[in-house]
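Incomplete set of chains, arranged as in the complex.
Order of writing sets the chain letters: A and B. Residues in each chain are counted from 1.
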């Protein structure tokens, strides 16, 4: 009987909030604490400030293309080679999407799916297909989309319980035979995030937003899904390989990790409880846990803040060293294919090399695009990067074998490896 | 294990003997003190010592063992003490546990007691199936 008494949420109900209300200011009236914390997601800590806590995250929308010049070549021919930034807080979801030079002002409505609290109502009214087809421009100018990710994206306005507002996630889960109506509250604390923090693609010419989970959530299952479906986002401008761009697979990587096994949810670390005057509230300032280790980690882990930070950084540094290795290996592979092309190799000659390039980059990108630099599943991240390196070097080898089989001559030496591990 | 099931059978068939037997060991193990609230009562048994030491340095050293491990509900309270007491004496007689674990009922009891004392703190948040208070607050009772 304690449970019921507890399950009921006690708060001062001042106003009735209509279901799907996009404007957080309306919710504020009943829930000032959560609203004020939510506003803090606007705080952008510059790298200098963030670097007191970590190395790979933070809230500054710096350009990844400036930080990693190789990315321009790795994504050659894809919009991500034009504009690609570090992500920042929820308050900026809409603004940043609109501002991005990716697809300029030609963005399809599907881009809005994870960027605004107007989505739930719009989808209820017109259905998802319509949303995906309607240009972003039109959604803003004619349907008045103006709020970023906010209360309505995660909450039922009457009960305040968490709820799924994105059909994409519901569809993908049911294809996997998972019934969301039986989800526990603890599971919901990750599912609400998984609606957006997941790898996606646009299916067919109607750009139907879809999660590639039918074969499973591991990188290998997802790659196999795309291969079977014969899908590619773009053709690589240099190697001419058919490529897949991976985007923020936080949910997928987390699922393979120990915290998921231990039933630890996204919200446990990114929205830990705070006690305000002896009253517990969920911290709605969603951000890097490294800036909030005491609440995010120390209730479960009774080590020091210092120790927890060092653990995270050690795991991330290891991931980063492999990520860099894989990056160099893929660049070498691209150079190899180009050398073979220059020496007169045919498409038939290079079919295998290109297949391997695709396999390598999907795996590299899975960790590059994922936002925890491997922390969410440290060994699995290292494992797939090892696979990526193997595929990339084999792609380069295939290119050379083409040359040697023909006894062709080339002078180029391979990409210099500048890496702390290299003696 | 076999002893366990054998004992289960006895429980049904020969309650008389069981009562007598557990009564004996119950005394032998100074089990009567189990009914007291004094934590000292619990460390009559070596197996309890680690918990006692750890409890002594925990944030809850001002809360007695029974404060968490016995239901604080007027009716169930004494029944539970008896049940747990019998379980204890039986275990003490036949079993030699390598690692102590809360029984499912033991877990429910503790969880209920967390909430009993902290209801006001929790009033503004949802309770969550699938996680127990002490999944996060590891070692509140015993700073392992």
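Following the convention adopted for this analysis, a contact is a pair of C-beta atoms (placed from the backbone, for glycine too) under 8 Å apart; a residue touches a chain by one contact, two chains touch by 3 or more.
Values in this document were obtained by computation on a predicted structure and should not be read as measured data.
The full set of protein chains in the file adds up to the formula A x2, B x1.
The definition used in the following text is that only the chains that are shown with their structure count from here on.
Annotation: 45 Å between the Cα-based centres of chain A and chain B.
Residues 2-3, 5-7, 9-11, 160-161, 184-187, 189, 263, 268, 273, 275, 278-282, 299-300, 302 of chain A touch chain B in their complex.
Touching chain A in their complex are the following residues of chain B: 111-112, 115-116, 119-131, 135-139, 143.
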